[in-house]
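Moving on, here comes subunit A:
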Amino acid sequence: MTTEPRWKRARGWMDLRGRREGGLAFLLMRLTGIGLVIYLFLHLYVLRLLAQGPEAWDAFIATAKSPLFLMLDGILILGLLYHAFNGVRVTLLGLGIGVPLQARLFWGVMVLTLLLTGVAVYAIFALTG
Partner candidate 1 sequence: MAYHVVVIGAGSTGAATAHDLALRGFRVTVVERGEVASGTSGRNHCLLHSGGRYAMKDPESARECIAENMILRRIMPDALELNDGLFVALDEGDLSFKERFLAACEECGIPAREIPVRQALALEPHLNPGIRAAVQVPDGVFEPLRFCLSFLATARRNGATVLTYTEVVDMVFQGRTVAGVRVRDRRTGQQRTIGADVVINAAGPWAGRIAAMAGVDVPVVPTAGVMISVGRRWNRMVINRLNLPGDGDIIVPQRRTAIIGTTSWKVEDPDFIPIPEDHVRLLLASAERFIPGYTQGGIRGVFAVARPLVGRRGVAADGRELSRTFECFDHAADGVEGFVTITGGKMTTARAMAEKVVDVVCAKLGLSIPCRTHEVPLLPYRAFYELT
Partner candidate 2 sequence: MPTWQLRLLRGRPGNPPRLQTYRVELPAEAYLIDAVEKIWAEQDRDLLFRHACHHASCGACGVRVNGRERLMCITPLREFAPDRPIVVEPLRHFPWLGDLLVDVSPMMRRMMAVGFAVIRRDELTADRPLPEGVEKATRFEDCIECGLCLSACPVMAADEAYLGPATLAAIERMLAEPRGADRGRLLALADDPHGVWRCHSAMECTAVCPSNVDPAAAIGRLRRYLLAEKLRRWLGGG
């Protein structure tokens, strides 16, 4: 149908020029989704340390409490919360619920995500002292 190669055509969903909230929400959903899949693999891989016994795991726990690691946790939670809240938004919209409100819902998702991420980051640093 087009002369463009498939992969080039597929870049279209990354092109934010002229797009509005819905398109941005979709792109962020994609990016957080990809990030979360990568994290899932990492997470399961790291958990193998549990099989190796207490030393291996507790050594990991110690490094996991470094500020850099905790920062990464913060980013993870940011992506996770966005994916979760926007997932609810997209499910509703996909069933035709709240379509006229979709842009406002997106900003609601953003506010909720940032707010809860803030709380979570605070909790993380408070818990690990």
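Throughout what follows, a contact is a pair of C-beta atoms (placed from the backbone, for glycine too) under 8 Å apart; a residue touches a chain by one contact, two chains touch by 3 or more; residues count from 1.
Quick note on selection: all candidates are chains of the complex that A comes from, given by their letters.
All of these numbers come straight from a predicted model, not from anything done at the bench.
Q: Only one of 1 or 2 touches subunit A in this complex; which?
A: Selected candidate: 2.
Q: Help me check something: in the complex, which residues belonging to subunit A touch candidate 2?
A: Contact set of subunit A toward candidate 2: 1-3, 9-13, 15, 17-23, 25-27, 29, 90, 93-97, 99-100, 102-103.
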